[in-house]
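Notes to accompany the following structure.
All protein chains but one are shown in place.
Take a look at subunit A:
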Amino acid sequence: MAASIAPECNETKEQYDTCFLKWYSEKYLRGNTKSNDCDELFSKYKTCLHKALKEKGMDSMLDDARKSSSETDAEFLKKS
């Protein structure tokens, strides 16, 4: 699995990624879209990652980037 930008999050990321792949291929793609098997692992990984991004001073850069792409998201939704 791809490494995390924050080495201290690699372990929780790997657990989450493994869970996601299983859920995505065995449930989500087969129509069971409402299941949420990996929520707990994701929030654990997210907590670790967000702390690391904040320490790197990247949280505000991410917010800016996501704001500037929200226009495009609106286009996406219009189209579909």
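The rule is simple: a contact is a pair of C-beta atoms (placed from the backbone, for glycine too) under 8 Å apart; a residue touches a chain by one contact, two chains touch by 3 or more; residues count from 1.
Keep in mind that, in the parts below, contacts and distances are computed from a predicted model.
Colleague: The complex lacks one chain in this depiction; which UniProt name from "Trafficking protein particle complex subunit", "Ribonuclease P protein subunit p30", "N(6)-L-threonylcarbamoyladenine synthase" or "PRELI/MSF1 domain-containing protein" does that chain carry?
Modeller: "PRELI/MSF1 domain-containing protein"
Colleague: Quickly run down the residues of subunit A that touch the omitted chain.
Modeller: These residues touch the chain not displayed: 1-6, 9, 13, 16-17, 20-22, 24-25, 28-31, 33-34, 36, 42, 45-46, 49, 58, 61-62, 65-66, 69, 72-73, 76, 80.
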